[in-house]
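A protein chain is absent from this complex, but the other protein chains hold their places.
Residue numbering begins at 1 within each chain, and the chains themselves are lettered A, B and C in the order written.
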Amino acid sequence: MIYTHKVHYYETDKMGITHHSNYIRWMEEARVAYLDSIDLSYAKLEESGIISPVTSIECNYKKTSTFDDVISIKVYVTEFKGVKLKLKYEMTNEDGEVCVIATSMHCFLNAEGSLINIRKEYPDIYDILSNEVERQ
Amino acid sequence: MIYTHKVHYYETDKMGITHHSNYIRWMEEARVAYLDSIDLSYAKLEESGIISPVTSIECNYKKTSTFDDVISIKVYVTEFKGVKLKLKYEMTNEDGEVCVIATSMHCFLNAEGSLINIRKEYPDIYDILSNEVERQ
Amino acid sequence: MIYTHKVHYYETDKMGITHHSNYIRWMEEARVAYLDSIDLSYAKLEESGIISPVTSIECNYKKTSTFDDVISIKVYVTEFKGVKLKLKYEMTNEDGEVCVIATSMHCFLNAEGSLINIRKEYPDIYDILSNEVERQ
Partner (left out) sequence: MIYTHKVHYYETDKMGITHHSNYIRWMEEARVAYLDSIDLSYAKLEESGIISPVTSIECNYKKTSTFDDVISIKVYVTEFKGVKLKLKYEMTNEDGEVCVIATSMHCFLNAEGSLINIRKEYPDIYDILSNEVERQ
């Protein structure tokens, strides 16, 4: 999926560029839209009693962006066997230049905060995410 | 009470100054510290089953600030009769110049989200806040 | 103009609702889109050597919003005679309920930071903004 984000004025800093922390937020925006697109919305997950926190982030800054730039974010699953979910994000500017390459890792918790194995406990969700890995 | 906030790099924008939205956040920082100082912490209010949302904000920007500036925020109660709470904030820089004058208005809700009259339902809290008005 | 903003997860707070400071940022988003729509983009203003800082904000919170809500922001000019610009913002949720009513006031500065009178110094810009007041 390609998600787009237009850089807001309040996302720039006194260097005149997008503050690096905002890309972490755009990863979340792209992830939410992506999960919606495969019918696994945050709302649906929460209704199923699942929360999926971020356990790690890696973010490589290749090129700066600034106010009014339109950033395209390609987001996809790179790893999933039922316990950990890894997503990759490729952000490019309007000239097709790569600005940021990033990954996020997630686990799945039930309402009590215990780690769950999606393959065992939610086979439907497991199938959706597994298919996404194969599509790459 | 005087609360101080040192401006963070990520709070600046491409004009080279503190983005105006951050002063609204510092008002909250100052308010939290102030309520702590009069023994009415957010935690204590929430334990009593009270939440106190912001119902309105007014913020007048007099002078800009930027990265590394230390802003002193004087915060105090200007109005309280039991239902609405009004706080005022005076923000000055290290040279004593006024940067921002602001007010926030708050109400009080119980766990069901209904408006409550603090004077009737929480006389202890009423006394603390009333005393604060008189101290001005 | 109607600008829409879908509430991001990172814009919510532990009360489960949109943190009130974010509406101030959405006002800027709506203002940027609105000025673009009348051919007065920030970029164009800056090329003309004009910056237009916020001098005051008023924001009345009527109804909360939360993650994934789509907020429609109607933005328009309410006052402009050449020196001060006043904009109004009406934010409604998907059910047409009013969430926030707000205003922002702006002045115009040249590159040296001195206040300018748009009517005298930039008659073209003056005409555009004056027409906007009359359209209301």
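As a convention for this text, a contact is a pair of C-beta atoms (placed from the backbone, for glycine too) under 8 Å apart; a residue touches a chain by one contact, two chains touch by 3 or more.
Not measured: the values here are computed from a predicted model.
A.B. asks: List the displayed chains that the omitted chain touches in the full complex.
C.D. replies: Answer for the hidden chain's contacts among shown chains: A, B, C.
A.B. asks: Among B:Tyr42, B:Tyr76 or B:Tyr126, exactly one should touch the missing chain; which is it?
C.D. replies: B:Tyr42
A.B. asks: Identify the residues of subunit A touching the omitted chain, counting contacts across the whole complex.
C.D. replies: Per the touch rule, subunit A residues meeting the hidden chain are 15, 20-21, 24-25, 28, 51, 53-61, 64.
A.B. asks: Can you list where subunit C touches the absent chain?
C.D. replies: 9-10, 12-14, 16-17, 19, 21, 66-67
A.B. asks: Considering the whole complex, not just the chains shown, which residues of subunit B touch the missing one?
C.D. replies: Output for subunit B: 8-10, 25, 28-29, 32, 41-43, 67-68.
By definition in this document, only the chains that are shown with their structure count from here on.
A.B. asks: For the two copies subunit B and subunit A, is the contact made of the same residues on each side, with over half of the numbers shared, or of different residues?
C.D. replies: Both copies touch with mostly the same residues.
A.B. asks: Tell me, please, which two chains come out on top when C-beta pairs in contact are counted per chain pair.
C.D. replies: After tallying contacts for each pair, the winner is B-C.
A.B. asks: Report the chain ID whose CA centroid sits closest to the centroid of the full protein CA set.
C.D. replies: Central by C-alpha mean position: chain C.
A.B. asks: Compute the centre of every chain as the mean of its C-alpha atoms, then state which one is farthest from the centre of subunit B.
C.D. replies: Result for the farthest chain: A.
A.B. asks: As a quick test, compute the distance in whole Å between the mean CA positions of subunit A and subunit C.
C.D. replies: The computed centroid separation for subunit A versus subunit C comes out at 30 Å.
A.B. asks: Can you give the whole-Å distance between the Cα centres of subunit B and subunit C?
C.D. replies: 24
A.B. asks: For subunit A and subunit B, let me know how many angstrom lie between their CA-based centres, rounded off.
C.D. replies: Chain centroid spacing, subunit A to subunit B, equals 35 Å.
A.B. asks: Please output the residue numbers of subunit C that touch at least 2 other chains, ranges allowed.
C.D. replies: Those would be 25, 28.
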